[in-house]
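Note that one protein chain is taken out, while the other chains of the complex remain in position.
What follows is subunit A.
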């Protein structure tokens, strides 16, 4: 029905005709301060007669009447109107629009200007991006925008990032905003596999956005309130981040080359005991220095960490030739981590092209990018047990052990060098993202656009632990490995009709659209035990060979296979009688036991949406949007959801009664309903069966799994819904020399999508349902900008943004534990509890009251966990930026801070207690003086909870633009010195308070827990940028 309507509308549009007139021809050149301006629009005012300038900025316009007025416009420039008055040649120089607030903001399925925006949207352009070593796009805008909290989970190259726009409103994973790249909404799912546990615990997936070259990004728009995000319907509730890549802007063909060389050092290390301090301290903790002295003096932490140089190179070519433009780029970078063995290599290529046809009526755009990311990792995990991961093992390794890989500790402790040298983790991720759109101007007012997009990401991760290792998992003596692959394929079809009509004193903009999107997720998890070789490279190659050899010799479809010396079976789903089938054992498999499990699911989204904006007298702007979203993830009773929004803006500065004090004064009101369906996987509303998990035990046995019911029947399953109200004020004084934005918002999230505890008996302990509880986020955002000095060759600008957010869970009677705490004697320990009347990520701990005279912990409120009134959610986010320029010199500095939150120091809890030195392991200096007895149990308590408040000098750069004549090949040359994380002001005793090691429990994510987080680096970068 909706389709039919849409089609009728399209056809109707096609019949609208063009008016014809007869008059003279006018031609000329449009230029800006730098020269000819291709692609500028020239229009006879009040008519549909218009054209665009060609590559040389020239235009010719026929049928122009004598009395006509020509309108010259170009995005980012002030529009000029010139009366023809019989002239046949009119040359125009357009001025750049200095008003910062007139920046273009890309919004959902369109664009507007900051001046006209009715919603809470913010835009960060490339010149304001963070600089230096940037591994993914979010880092470019970290701290730049009020109300957008971006937290890197650790210092690992390519580490995952948490982006929270206006607080956290969901209580499951996948809480990031929707990312849209050049119109293509990306899947919220991980595109690479997380690390399987091959002995030291599991690790997280890499940041899925690393595939975008930060150098290719032109601007990032952040849609914060519901009136802006409702156009994205069931995926808009967490906000939307729209990334726009660079296109060919400059007229003549230009090459740009940038090269960065960076040097990173660990920003902070732990103050561990050396040999002598360790041996001296032992007796007090019941240890025998003679028995525990292995004769060496080894700084294990130093052996694992390193200072290292990284590099990044980019070459791009851009050209605008009037009827179109093209930009092609190639980037290569290799970033090394400050832990031995860690690196991320990235190759990216991009071609963006735009071409106009048929008198500019048809515009074809294509954005194509391909990337390869190679991650080298190691044995750092999120949840290592009592023997630690690579970092943990190094922190508490006996400093008298010799620094030899072959050294065996004799018991169940791990020699850190074995973890370093007998373990390898290699991930390759290839991604292609392409979208092509065709926009046709049916009339001057009506445009139709069809966009198709294709996004394919395929990733394979190899993890191997050599047979030479001792004291760890199943690997000793046989070798252990895992191969995990994920292929995510997204397809998009967008069809939109936009209508743009100016009336005498008003303007109407309308949009109608249809969108179809599908995401397929397929892949496999292979585990293997019993390798013929102990060499890591051979093991990786054998793992690949074993997998392909087995796959090539198995017939038919199967979900799982198990191969070992007793035979081979496959588990088939798609046969008359699903079950286990013994098959002939494949030959030529170089590993003795291999098990495989395959997955393949596709989800679809189908949407209809519309937006209308009506502006009266350039004073009052009203916007309304509606999106109808259907998703294959929802239950049959709720296949389609309706997401409306409305907003009103009043440009007070246009009113006479305001006077001239304010160059900008705009009041914005908005309300809308958005949804969130991320994290809700495939088919969670019906009884589905699949073979249960498969594994290989220590003895290389593989038990054939049976069929298990994956999900409950739940016809009502649907999105989670957020209603958000926003009141905002944009202001600017003195031609916006001082400007700012103030926003108040209130968000209520209902029908929380959550893996709830199923009332037993139930096939699974949890099922996906919509919980009748609320999460409320409310807050204030303020950003201000002041151009303190504005002179011809000297400028100084100061910017400031601050956001306050208050979070609360209401109407929830359950209690769900999260924030798993690991380490010695910490099995089953947790630190956070989700409950009604508390903010999300509230700490639930024993209240610690110091040590008694025997060095045993005192818990004044009893040995029980309770809410301690503290949460891991920051109340306040702060960003301060300043930029100054003098002649050819530029200086930029950017400080970011977070306040009002607490970090649980699981690293200290697990590794730096008296009980640890009490069993002959190393600790930090402060343990020796804290008054604790080695008989004390380090239970989870406020002892390990610390204030996380920090202010970081995130970025500081000094650049010099080398003066050039402009006659030579070299058009510009810029040298930069960039420092990242130069200092941090914090009371946190761990390495860095900006940390979030994933420690989810019961499918509820955690926040703010530090457990052997990859150390953050301090980085200095020397950059050169040249155009020619």
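Rule of thumb we're sticking to: a residue touches a chain if its C-beta (ideal position, glycine included) is under 8 Å from a C-beta of that chain, and two chains touch if they have at least 3 such contacts; residues count from 1.
Note that in this section contacts and distances are computed from a predicted model.
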item: Chain not displayed: protein name in its UniProt record ("RagB/SusD family nutrient uptake outer membrane protein", "ABC transporter permease", "MaoC-like domain-containing protein" or "Galactitol-specific PTS system IIC component"); value: "RagB/SusD family nutrient uptake outer membrane protein"
item: Option touching the unshown chain, where A:44, A:938, A:991 or A:1026 are the choices; value: A:938
item: Which residue of A:66, A:81 or A:600 touches the chain not shown here; value: A:600
item: Given A:709, A:808, A:876 or A:951, the one touching the chain that is not displayed; value: A:709
item: Full-complex contact with the absent chain, from A:239, A:266, A:624 or A:915; value: A:915
item: Residue touching the undisplayed chain, where the options are A:202, A:297, A:639 or A:930; value: A:639
item: Residues belonging to subunit A that touch the chain removed from view; value: 3, 7, 10-11, 14-15, 17, 282, 285-292, 386, 410-413, 438, 440, 442, 448, 450, 452, 470-471, 476-477, 491, 493, 495, 516, 518, 571, 573-574, 577-580, 599-604, 606, 630-632, 634-636, 639, 682-683, 685-692, 697-699, 701, 703-710, 712-716, 756-765, 767, 769, 813-816, 823-830, 856, 863, 865, 913-916, 918-920, 934-940
